[in-house]
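What you see is the complex with one protein chain gone and the rest in place.
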Amino acid sequence: MSRYLLKRILMMVLTLWIIVTLTFSLMHMIPGDPFASESDQLPEQILLNLRAKYNLDEPLPMQYLLYLKSLVMLDLGPSIKSETRGVNDMIKDGFGSSALIGLQAIAVALFFGLLFGTIAALNRNTWIDYAAMVLAVLGIAVPSFIMAPLLINYLAIKWPLFPVATLTSWKHSVLPSLALAFGPLAIITRYMRTSMIDVMNQNYIRTAEAKGIPTFLIVVKHGIRNAILPIVTFMGPLIAGLLTGTFVVEKIFAVPGIGKYFVDGIFNRDYPVILGTTVFYSAILVLIIFLIDLAYMFIDPRIKLSSRGR
Amino acid sequence: MADHLLQVENLRVHFKTYGGEVQAVRGVTFHVDRGETLAVVGESGCGKSVTAQAIMGLIPNPPGRIVDGQIRFDGKVITGMSKKELLSVRGAEIGMVFQDPMTALNPTMKVGAQIVEGFVRTQQVSKEEARKKAMEMLRLVGIPDPEKRVDQYPHEFSGGMRQRVVIAIALANNPKLVIADEPTTALDVTIQAQILDLLRELQEKQQLSIVMITHDLGVVAEIAHRAVVMYAGIVVETGKVEDIFANPKHPYTWGLMRSLPRIDGVEKERLVPIEGTPPDLFHPPKGCPFAPRCQFAMEICEQQMPEASTFTEGHQAACWLHDPRAPKLEELVAAGRQT
């Protein structure tokens, strides 16, 4: 068990290192430097000072080592457009908002996805099933960047149920969370339906029926727990998608989260910010996938002690 | 009649499928007495498992439904019971043992909890009592070290051990009848013998009745008192096991016997398969369903279903050969047809 954990943690560090190296080399493949556009406006000396400040005067391997060093000290680097505020400050600022929206979205997607999927599976080929499937297909077909303006149009402008723009109260977080949750909700509904149908056809369900257990209890005690297992395995990619979804949702709803800083960084070509936030996102994601794997071991007794391969 | 534990009368079960309606069981009648083991024998698709499901009230509806007939158990009519009424029969009065022990247990639930799940529901016992009961059941079915085993998961058990657990589940509520649907088919031969021994021992200890569904005549000889031979959804022969083995009356039963290897065989016999396949149950023949494969088929066999003829007490077979108008068997054999 502990050996497995150690192995997994080493893999995590390795993955992160590869991501850091990859993004670092990508960012430095760009011809010129971040101040190229300003070089004709600024005096020579200031440019030199700026380059020195951001270690751009060092040779590339040195810059790389310096960057790794700062990462180990948990410093995600400076911003070029904002002199006083580094990536760490941005993340401190934005993490609360992003986490609130993201966690709410995951909670909504999981709860309703599992519920709808189960109900659809138990009422297979009835209108309930078809309604759930229409919802699922819509959720997959309508991306969050279309869902978001639709929600604004209907639930904020036509019928002003929820406020939008910025995040000054919990009510402001409802629509962004919904826009974000819709896609994963649809995917979970779909997989849960398939998985539940599969499980309900298993022999152990017949065994439970033969014991005289009522259908509802069979679904709860035998069905759901087994049907969730395959869902857990693709929660990783799902959460990755949700994470990238926050970029556009935060942009559209003007939520001051990390995603907004990231998108602004892209628009401003603020490379240190892009680099820093990417590393942060990757770290979060790798951590979440690790936690999901742990959760899987917890739910499925068959892989508790054996070190498992994917 | 009333003292039969289980009485199945003229049972008909149909399944709606994409290709039409399959008449899986077409008028089956038999009974089981208290403390008796009845074997239901036949090849796959003959309707024996569907009959078992019908007794448990587990015919999936849709697509399946009981079209006709009646099942009486211990004085109660099971057919036509509401779902809720059925719950008090299932598990509590009739237990079931399934074919494949590898898939019959919930992989994410502790074995002990699975054994007493039904027991806890009917008896309203405390957690500790339930655990004690689970260990007692494990001991009963011959699983060593129940204190440890009760908290393990199915994947920590071997196939034979799992089948013992499945039997423990079936017996947890002290049922009067256990239906065992091919309980040894998925097991190694040595384990098969152990499981059969266990069932026989439990039957004597608990005064159980058993319906043993099998395609294996070896199993029938081993454990059953009486047998029902099914073919294409109907009963072709029924009687005491000794009678059926010593003096089979239906050509299909003859075929089954010849396809059985004998260790004690004096003469060096070849195993003979029954030529052909069972009929299409979407459009079952109006005559004897075995006629197309039968060496002794007559014109009438294809036109009219034979009535059952009685030979000794309880030994019956449905075949036109036993009609007084039919040619003598010896003559047919002399004419070059083989039994």
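Going by the order they are written in, the chains are A and B; count residues from 1 in each one.
The working rule: a contact is a pair of C-beta atoms (placed from the backbone, for glycine too) under 8 Å apart; a residue touches a chain by one contact, two chains touch by 3 or more.
One rule holds in what follows: contacts and distances are computed from a predicted model.
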Have a look at "Diguanylate cyclase", "Fe-S cluster assembly protein SufB", "WD40-like Beta Propeller Repeat" or "Alkaline shock response membrane anchor protein AmaP" and point out the UniProt protein name belonging to the hidden chain. "Diguanylate cyclase"
Just list which of the chains on display the missing one touches. A, B
For the full complex, which residue in A:N49, A:T126, A:N153 or A:T166 touches the chain that was left out? A:N153
Contact residue for the chain not shown (choose from B:P60, B:G276 or B:G314): B:G276
Against the hidden chain, chain B presents residues 18, 275-277, 279-280, 292-293, 295-303, 320, 323, 325-327, 331-332, 334-335, 337
Interface with the unshown chain - residue positions in chain A: 14-15, 18-19, 22-23, 26-27, 29-30, 137-138, 140-143, 145-146, 149-150, 152-153, 157, 237, 240-241, 243-244, 247-248, 251-252, 263, 266-267, 269, 271, 274, 278, 281-282, 285-286, 289, 310
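Here, only the chains that are shown with their structure count from here on.
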Between chain B and chain A, distance of the C-alpha-averaged centres to the nearest whole Å: 54
The answer for chain A against chain B in the complex is residues 202-204, 206-214, 221-222, 225-226, 229, 299-302
Chain B - residues contacting chain A, complex: 56, 58, 86-92, 95-96, 98, 100, 103-109, 114, 117-118, 121-122, 153, 155, 166, 169-170, 172-173
